[in-house]
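Quick one: structure below, then a few questions.
A single protein chain has been omitted; all remaining protein chains appear in their positions.
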Amino acid sequence: MISTTSLRLAALSTVTLAFAATGGSAFAQKKYDTGVTDTEIKIGNIIPYSGPASAYGIIGKIEEAYFKMINDQGGINGRKINFITYDDAYSPPKAVEQARKLVESDEVLFVFGPLGTPSNTAIQKYMNAKKIPQLFVATGATKFGDYKAFPWTMGWQPAYQSEGRIFAKYALTEKPNGKIGVLYQNDDLGKDLLKGLKDGLGDKASMIIAEESYEVSEPTIENHLVKLKATGADILVSISTPKFAAQAIKKVGELGWKPMFFQSNVGSSVASVMRPAGLENSQGVLSLAYAKDASDAQWDTDDGMKKYLDFVAKYAPTANRADSSAIYGYGQAQTVVQVLKQAGDNLTRENIMKQAASLKDFAPDTMLPGVKINTSATDFYPIEQLRMMRFTGEKWDVFGPPIDSNLGG
Amino acid sequence: MELFTNQVLAGIATGAIYACMALAVVMIYQAIDHLNFAQGEMAMFSTFVAWQLMQWGLPYWVAFVLTLIFSFIGGIVIERLLFKPLAKAPVLTHVAGFIALFAIINSVAGLLWDFTIKQFPSPFGSSPFLGSQLISTHQAGMIFVTLILLVLLFAFFRYTRVGLAMRAAASMPESARLVGINTGWMIALGWGMAAAIGSIAGMLIAPVVFLEPNMMGGVLIYGFAAAVVGGLSSPLGAVVGGFLVGIFENLVGTYIPGVGNELKLPIALALIITVLVVKPNGLFGRAIVKRV
Partner (left out) sequence: MSTVQEVVTEAPVIEDAIPKKAMALGPVASLVILALLIATPLFVKNFIIFQMTMWLIYAIAVLALNILTGASGQFSLGQSAFYALGAYTSAILMEHGDINYVLTLPVAGLICFIAGFLFGLPALRLSGIYLALATFALATAMPQLLKLGVFEHWTGGVQGLVVTKPDAPAILASLGLKVSQDMWLYYFTLAVSILIYIFSVNLLRSRSGRAMMAIRDNEIAASAMGVDVSLYKTLAFGVSAGITGVAGGLGAIAVQFVAPDGYTIQLAVALFLGMVVGGVGWLPGSLAGAAFIVFVPNIAESVSKGLSGAVFGVILILIIFLVPHGARQIAYGAQGLIGKLRRN
């Protein structure tokens, strides 16, 4: 037995050698790193399918479904995508374990879309030391666009800080003498966006007369709004995730308080925030967006939205199509497919980073009209444009041109 | 002064949530002599059932009653299937069982109904109550229902045979068995009742905090705290504890400068521990005499 196996092995290696020798010139441009063959590209991913942030698990499921669709259509340049996604339960130690498993055991080409600021911070050093792309991280923390210190890490969604800055600009022009009350979630989202807001206000940062933070463990945040109203603020900036965003909008309505209300992007879904909060309470609320909202009827006839809806109907029939996380996963997966298309047969980790850093005017199906993805060797913030919108009737009215936040070069 | 009154009123409104949950906690404590960490998830699941029934077109009260029945039976089934076989296992193993139950219910609810928040209707509406914008008619209704539940529970444990038998079965199972109480079924009945009360709490809480699989996480911590402050053996204590925790938490957040807002929960919990150190059985609890 032993002799036959070794014979076979020997034969096999001779064939491979011969192939490599002849193929050397014929496929000169074919360059692979670990995780790629002529028929397959291995991509890793880390998402909290369980634990406190399991609501985001749908992003991983949609991405998996999206790659299945791509594979059914023949893959990318003839290669199928093998998407390996693991659960980190939103715990940094677990994220490190899973990232190492992906890299050292599954031997993926790169890790795509790991979710959450803590988890990404935990694996960032490792990924960069190993020179493995940590591509399109699913968090808006501004630190994930630092191409100098971490050339293997790239963000995707607009940085939280840019949101703060854009709203500061708006407040300064519309209500220069306003008094701002801020309600923020006490985590990286809240702190980062608040910093952007303060930076944007510049020497007028004193417009902020009150800051109230809440913890996600609080059942309701009503009392914070009672307190903010009592300060006499006439601009309310609510930096909150869907459940708390809905509570805030509802409570502000119930209190009969009519401030200029700015809601951060993460909590602006029509289906999971505005409608539960009550349409009567939601009127006039301002927010920023870069993607379309599948629960917003105005996009029903939109070509990109139709593609998205067809995809969900066929590949993820059990998913809630109106969930903004589903749209997020779709856009992110489409961006990575674009990167792989651009990379062609040069599927080295270096080239993946290079292609990710040379996206030009790329517009996934789910982006708002006018919002485009642009990156360069000195700009690791793919989506930088946001559009202001106001809630009117049952939908968001986008107004004004796409605003560039220019955090990257 | 206005801020103070406002915060107290807002505290009463949130306190009603805690009080409601605390009642369910006391119920299960009376039946099995310890806390059920999966209780919040059970309540959440019941609330989703009610929501689903309403989505299918049933009117609120029909869905309400059906959910109560479902929860009652569900509670008994869980006890029979999961905890009766463990009756001889140590308490710590039971706690592990609660944690397993928690994980299962949370995960299944997430799969069935996903994690986007759902609006849950209130039978009381949500207009200002008596002209106060701080307490809505729903919150007033919730306080009212909590008080009714309190009276019913009090009467049940005090004056009915079953209630007395249940208390006996929980606190002294062996003596209870000797006087002819079927302790096994008392425990099952307690699970059923606790699940039913939990479902009422869930349906009352959901309009305020919105329905989603993780909605009870925070509520249960406060519910435990409220029940413990008031005394785990006293329904009245649980309700008073709920309001106290709600009000106290708001005042800490408002009046302790600097860290008050950020450390609302830790400070509230520290106070609870202080109460326990002074009165180890809670404000309204019966003292337990240990025997050698």
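Going by the order they are written in, the chains are A and B; count residues from 1 in each one.
The definition used in the following text is that contacts are C-beta pairs under 8 Å (C-beta built on N, C-alpha and C of every residue); 3 or more make two chains touch, one makes a residue touch a chain.
Just so we're clear, the structure is a prediction, and the values are computed from it rather than from any experiment.
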**Message:** Among A:68, A:100 or A:354, which one touches the chain that has been omitted from the display?
**Reply:** A:100
**Asked** Any idea which of B:93, B:160 or B:182 touches the chain not displayed?
**Response** B:93
**Touching the absent chain when the full complex is considered, from B:3, B:54, B:77 or B:103** = B:103
**Message:** Across the whole complex, list the residues on chain A that are touched by the chain not included here.
**Reply:** 49-52, 54, 57, 60-61, 85-87, 89-94, 96-97, 100-101, 103-105, 116-118, 121-122, 124-126, 141, 143, 186-188, 190-191, 215, 217
**Request:** Name, in rising order, the residues on chain B that touch the hidden chain in the full complex.
**Result:** 29, 34-35, 82, 85-93, 95-97, 99-104, 106-108, 110-111, 221, 224-225, 228, 232, 258-259, 262-263, 265-266, 269-270, 272-274, 276-277, 280, 290, 292
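We adopt the following convention: only the chains that are shown with their structure count from here on.
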**Prompt:** Which bits of chain B are touching chain A when the two form their complex?
**Reply:** 2-3, 6-7, 10-11, 13-14, 17, 103, 106-107, 110, 114-119, 126, 128, 133-134, 136, 205, 208-210, 212-215, 217-219, 221-222, 249-250, 253-254, 261-262, 264-265
**Request:** Please give the residue numbers of chain A that touch chain B in the complex, ascending.
**Result:** 50, 52, 54-55, 57-58, 186, 212-213, 215-220, 222-224, 226-227, 230, 242-243, 246-247, 254-256, 269, 271-273, 275-276, 319-320, 322-323
